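Structure first, commentary second.
Complex shown without one protein chain; remaining protein chains in place.
When the chains are written out, they are named A and B in that same order, and each has its own residue count from 1.
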Amino acid sequence: MKRRKILSLIITVLLATSLLAGCGTKAKTDDTKAAIATDKAVKITMLNTKGEILTQLEAAAKVFTTENPNITVEIIPVAAGVSPFQKISTMYAAGNAPTLAMLDPNDIPKVADKFADLSAEKWVKDASAGTLDAGSVNGKVMSFPLAIEGYGLIYNKAVLDKAKVDPATIKTTKDLEAAFAKVQASGVAPMVLSPMDWSLGAHFLTSLYMDQSKEAGAPEKFIGELKAGKVDLSTNTVFNGLMTTFDVLKANNLDKKSPLAGVYEKAAERLGKGEAGFWFMGNWAWPDIKKFDTANGQYGFIPVPVSNNAADYGNSQIYAGSSKFIGVDIKNNDTDQQAAGKKFLEWLVYSESGQDTLVNKCSLVPAFSNIKLEIKDPLGKSINQYLTDKRAIPTIATLPGDHWAQVGASMQKYLDGKSDKKALATDIQNYWKNIK
Amino acid sequence: MGNEKSFWGKFKTFSIYAGPSTFAFLTVMIIPFIYGVYLTFTSWDGLSEIHKFIGFENYIAVFKDTEFWTSLGFTGWYVLATVIITNAIAFLLAYVLTTGMKGQNIYRAGFFTPNLIGGIILGFIWKFVFSNILVYIGENFNLPFFETSWLADPKKAFWTLVIVAVWQYSGYMMIIYVAGFMNVPKDILEAASIDGANGFKKMKSIILPMMIPSFTVCLFLSLQRGFMAYEVNLALTGGGPYKTTELISMHVYNKAFLSQQYGVGQAEALILFIIVATVTLIQVSITKKMEVEA
Partner (left out) sequence: MKKQKLIANIIKTIVVCGLLVLYIVPFIFVVVNSFKESKDVTANPLALPANFSFDNYVEAFKVMNYSNAFMNTLIITLVSVAIIIICASMTAYIMVRKKWKITKYLFFIMVISMIIPFQAIMIPLVKIYGSIGMLNSKWALMYMYLGFGVSLAVFMYHGFIKSIPMELEEAAMIDGATRFQTFWKIVFPLMKPTTMTIVTLDVLWIWNDFLLPSLVLVSSDERTLQLSTYYFSGTYSVNYGLSMAGLMLSILPVLIIYLFLQKGIIGGVLQGSIK
């Protein structure tokens, strides 16, 4: 009898709490409804798929609202391990897609039919050369380039100075080898090579496509030939040159005893502490290197050489491109919300606080030439320099979603010594032949 | 309470006792599932506005996907290893921890904690154990078995997955076995002791048969958890080294969202479901027949 009473008491308390909770949320929705009626307040949402800038974006959203009082921006984060594509698919399926969606370049073509055409936006003319291409479909600008990211061989200047290596003189694979030897001789490991599949597959191996020739559209053409099975990689000069360089990296890798065991954070630590001279990575790694910095912020990029002829395409250029694009949804957001979303994007490019958010708070290299703020971090600065010197090759953005995973796995096998150049070439060729 | 034998009486009884459960169950699991099955027969890629009926095309693609079948085989071995080891350890732990040892509760809570850690942190910890701690031990104590990171070798990586899974789930299964042990009526055990039966005989003739419901549940759960393992896979090996430890759930997920072939991914998920359902149904019906009613 007593037990039953206790049980019913617990249930009553639970039901009461949940009722109160329910009442609480109901009241809130009623309030916002009233607000919309009176001062035409617009609420927009933005999907953020760049975890490291989440807190900064949320702060920026608040600043934006103080400057535009009737627009509130809610930032929707995405969990680690969930691809932007998965998140946006589920959101469209649920019918609650965000006003602004930050996606990877190769997702854009799939979602473009749900986005607004942004070709007439103010910032289009201020975008740096080539930065809009990956986010455009059929010549129409369908998305906004958030930031430029670039990658190459990051060097620790303190280490190089001690080894008497001038990074600007490294123009060929042989030069690189010599530089490595000098660093080794000065008592420091030449470099650290990260084994992550995304690093090898999406960043290293893609030089294969981009260095084929200077002509516009050459990478896409080359991929077309790969898909048709017309390419024999073992006779391709770029492939062979690239793999020779990779062998050099392999041989001088600090982790060469156990090449697959390397971890991202550890590599940043090694470079920062001066225990390695070079690291193949991108400018997003600066916050991780900074934590261990012993070189007083003196770091920079050199391109990855692919041949022994300094004049060859790719030897003196760094790869850089916009890594995230933001689209404005027209399916689940009304015209007021779309306009508010476009305003936010404009704010990022033209307002003082917007530019401050991009460059200073989020440490991004903006894709717009009108933004004159000085880039404070050494890696961003280096990339920006290459861009200004017109020594940047736009990163290819139309790779299939699983390219980095599949090709990356083949590269890992090679790195581990379990595969040879011939097998790797066949793997890559087969991957493209089987792509739908 | 009315006539329970009449149709309306039966209907009333059913609605009161099983109504809410059945309704929620049907609307949350079954209807979306049927809809999902329907989608596998269309060309829907997860995003487009329209889709057209394409019959069995997706399923044919599944049969052609050799990686799916290799992964399935690999998963089979994984399931075999984890089910046997996890249940053995869980059962023994539960047995020991229901004999009235001192501090039983603390032990039970302790064995349960692995289940609380998941995701990235789980991956970080265990990657560190396999790549750094064991390697350190291997190098300094000259044990070649541990000298290179287990995660870098396809065969050893398999065992890292098994070890972490056993670590995570033995506590979970232990709890279910504990409840099972507690359900064995103490009076029957006492009567048997008075009759002169020793520990071993008691186990064989009384405890084991009365524990079969626990076996049903635990075997079922470990089979299901094994086949559907994803988080540990992602966090610990990520399918590596170079895709040699990709369990089937990861393959299916990647098919749908990484290769962005949603239709094929869904079809694979369904085929996986049919296979696992068959295995577990056989298991459940066998063990259910062995259950004794008091």
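Going forward, a residue touches a chain if its C-beta (ideal position, glycine included) is under 8 Å from a C-beta of that chain, and two chains touch if they have at least 3 such contacts.
Remember, it's a predicted structure, so these values are computed and weren't measured experimentally.
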Going by the contact rule already stated, which one of B:35, B:53, B:141 or B:200 would touch the omitted chain in the full complex? B:35
Which of B:148, B:233 or B:249 sits in contact with the chain that's absent? B:249
Contact residue for the chain not shown (choose from A:54, A:137, A:181 or A:218): A:54
Looking at B:72, B:176 or B:232, which residue reaches the missing chain? B:176
Which chain A residues touch the hidden chain? 1, 3-4, 7, 10-11, 14, 17-18, 21-22, 25, 28, 45, 49-52, 54-55, 74, 76-80, 82, 89-90, 93-96, 263-266, 268-269, 284-285, 287-288, 291-292
In terms of residues, what is the contact footprint of the unshown chain on chain B? 1, 4, 10, 13-14, 16-18, 20-22, 24-33, 35-36, 39, 46, 93, 96-97, 101, 105, 107-121, 124-126, 128-129, 132-133, 167, 171-172, 175-176, 178-179, 182-183, 185-187, 210, 212-214, 216-217, 220-221, 224, 227-228, 249, 252-253, 256, 262, 265-266, 269-270, 272-273, 276-277, 280-281, 284, 291-294
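Here is the rule we go by: only the chains that are shown with their structure count from here on.
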Would you kindly tell me how far, in whole Å, the mean C-alpha position of chain B lies from that of chain A? 36
Of all residues in chain B, which touch chain A in the complex? 45-49, 119-120, 127, 131, 135, 148-149, 151-152, 234, 238-243, 254, 257-262
Chain B partner contacts - residues on chain A that touch it in the complex: 80-81, 83, 85-86, 88-89, 92-93, 110-111, 113-114, 197, 258-261, 263, 400-402, 405-406, 409-410, 412-413, 416, 418, 436
